[in-house]
Structure formats: structure tokens, C-alpha cells
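One protein chain is absent from this view; the other protein chains keep their places.
In order of appearance the chains are A and B, and numbering begins at 1 in each one.
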Amino acid sequence: MREGLFIAFSLFTIAAASGVVLSRNPVYSAFSLILSFFGLSGLYLLWGTTFMAMIQILIYTGAIVVLFVFVVMLLNLQVNKESSPNFLIVGISGAAVWFFSLIILRVLTQAIPNTLPAIPTDQIRTISKLLFTRYLWPFEVLSLFLLVMIIAIFAITRTQEIPHGGEKQ
Amino acid sequence: MDAFLPVGILFICALLLCVGLFTVKRLLGPRNPVASKLSVYECGVKPEGNARAPFKTGFYLIAVLFLLFDVEAAFFFPWALVYKESLAQGPGLLIAMLVYMGLLVLGLVYIFRKDCLKLN
Partner (left out) sequence: MDWMDLIVTAVKTIVIYLGMVQVVPIMLIVERRGAALIQDRPGPNRVGPFGLFQPIADVIKMMMKEVAVPKQVNKALYILGPFLVLFPASLVIAALPFGDFFTLFDKNYILQVANIDVGILYILAIGSLGIYGILFGGWASNNKFSLIGAMRSSSQIISYEIPLGLAACSAVLWYGTFSLREMVTGQEGTILSVLPNWGIFYQPLGFLLFFVAAFAETNRLPFDLPESEAELVAGFHTEYGPMDFGTFFMAEYMNMATMSGLMVSIYFGGWHLPWISDATLLQWLGSRNLVALIQVLTAVTKIAFFMLVFVWVRWTIPRFRFDQLMRLAWKNLIPLGLINLVITALVLYFKGAA
């Protein structure tokens, strides 16, 4: 059951990721990115890390892709519609390539095990406690990093607006 | 992970509802395509100008600041989870978080001083 779900989620993630790369319209790429992050979150769930799955959706899908979509909509790129491939078909063929390479690897090299590893229990508290004992220093440095990012963003976006087309920096 | 099986069932229910609504939308209702109905709506005036006019960077700024503060909040959650239990070992966690929050309050103060959010 877990293995079946694993294959389903992996196929979905790879198909969506191929859609990101191969689609001509950047807004479609952003949408495929959301789908691929969902697939990834499903994979995290299969490993029992419910916390990571939710944080993945909260941060990646809920903040980072929002940023991408805002930027794409701001940039207003012109899409060359005639030559855009049907990204659904290309995405699915990419996933099929992955699937068959997985089978070939498993048959030829026996490197991929039959079952998924066991789900550990009470992961969230373990991770949280580790965060504040062993990884305390990176945790504080992260806060400093975020502060630097805030300052950098203001430095970068100091622009002047001009009426037609875009903005110059 | 077993707890998410009902969520899967809910997902299928929601999908069925969406498909149902879509079918209802397509089937019922008359179809009368007239040129004025099919064009861009601008309060009854003829539409003019590029539909995708340039926008202020204020929106981008809001999105980035939201991202940074969301990451900060994401780190508050594991702390909140284990804080009560760890108090037995002294104020370590409290001080760690006060340092973390202090640096971010500095960022917040910087944002307020720079006053860029008035752009919207």
C-alpha cells in the first residue's frame, strides 16, 4: 500500500516538475510547481514526517510560489503561443521515462530495496529538541540571515517607476 | 500517516463536488454569445489600454517580506511545541528564542523606519 502510494506520488511529482520546465507560459509553470510541491509533500507524509509535509506546503507552496507568481505577473512576459508543446503530454512521458528507468535499475542492479523504511514515531518533538540542542547555533545564524535578507530586499527594490512597460533600477 | 486516510476520502469528496459543479455549469443555462458580452468588462465603456499594465513594486515587496516572516513563524512552531517540556532544564529555550526574536524585531524596526509599505 505504501509502495503503491509512493509510486503514484513520485510519478505525479515528476510529471508536474517536467511541466514546470517544459511549459512555455510562466504562469502554467508556476501552477505545475504547486502541483509538484504537493507531490513532494505526499512523499514526506509517506515517510511519516507529517511536520515536514505541512511545513513544505506552508512555506514552499504558501510563500515561495506566491512570490514566483507575483513576479511572473509583474513581469508580464509575452508568451509565444504557437510553439508551446502540450506540457501535460510531455510531463507524463517524462514520468514514464523515470518509471521505466526505475524498473531497469531494480532488475539489473538490485540497488533499490523492495519496501520503504519503517516510519519512526514521535518525530516532531525529536526534531524540535534537536533544533535547540545540537543545531542551536545554525538556528540563531538563520535569524541573522533573515535580517540580512530584509535589508538586502530594500536595497534591491529601490527603483523608479516609468509609465510604459517596466521599471528601471 | 494512517490519520491521513480520511483526508484522502475528503479529497475525493471535494473533487466530486467540483466536478459536479462544473458539469452543472456547463449543462444548464442558455448560450447566446454576443460580441459585447464576450469582450473585456470596463464598466460599460469601451476597453482601452494594455490589460497588463505595470504594477508597483510594493506588491513584490509585500510578498518577499511575507516569505521572510513566514519562515520565521515556521521556526516558532517547533519551539512552541517543546517549550513547556524543556522548562525543567532551565531557561535555555527561552533565551534562545529571545535572541532569535530580537534579531527579527530589528528587521521589523528597519522595515518601519524605511517606511516602504506606504507604497500601496
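We adopt the following convention: a contact is a pair of C-beta atoms (placed from the backbone, for glycine too) under 8 Å apart; a residue touches a chain by one contact, two chains touch by 3 or more.
Given the structure is predicted, the values throughout are model-derived calculations rather than measurements.
Novice: Residues of subunit A in contact with the chain that isn't shown?
Specialist: Contacting residues on subunit A, toward the hidden partner: 27-28, 31, 34, 50-51, 54-55, 57-58, 61-63, 66, 69-70, 73, 124.
Novice: Under the stated touch rule, tell me which residues of subunit B contact the chain that is not displayed.
Specialist: 2-7, 9-11, 13-14, 17-18, 21-22, 24-26, 28-33, 37-43, 49, 51-53, 55, 59, 62-63, 65-66, 69-70, 73, 76-77, 80-81, 83-85, 87-88, 91, 94, 97-98, 101, 104-105, 108, 111-112, 117-118, 120
Rule of thumb we're sticking to: only the chains that are shown with their structure count from here on.
Novice: I'd like to verify one number: the distance from the centre of subunit A to the centre of subunit B, where each centre is the average of its C-alpha atoms, in whole angstrom.
Specialist: Taking the average C-alpha coordinate of subunit A and of subunit B, the gap between them is 16 Å.
Novice: Once bound in the complex, which stretches of subunit A touch subunit B?
Specialist: That would be residues 2, 45-46, 48, 50-51, 55, 58-59, 62-64, 66-67, 70-71, 73-74, 76, 119, 124-125, 127-129, 131-132, 136, 139-140, 142-144, 146-147, 149-151, 153-154, 157, 159, 161, 163-167 of subunit A.
Novice: Please name which positions on subunit B make contact with subunit A in the complex.
Specialist: 1, 3-4, 52, 54-57, 59-61, 63-68, 70-72, 74-75, 77-79, 81-82, 85-86, 92-93, 96, 99-100, 103-104, 106-107, 110-111, 114, 116
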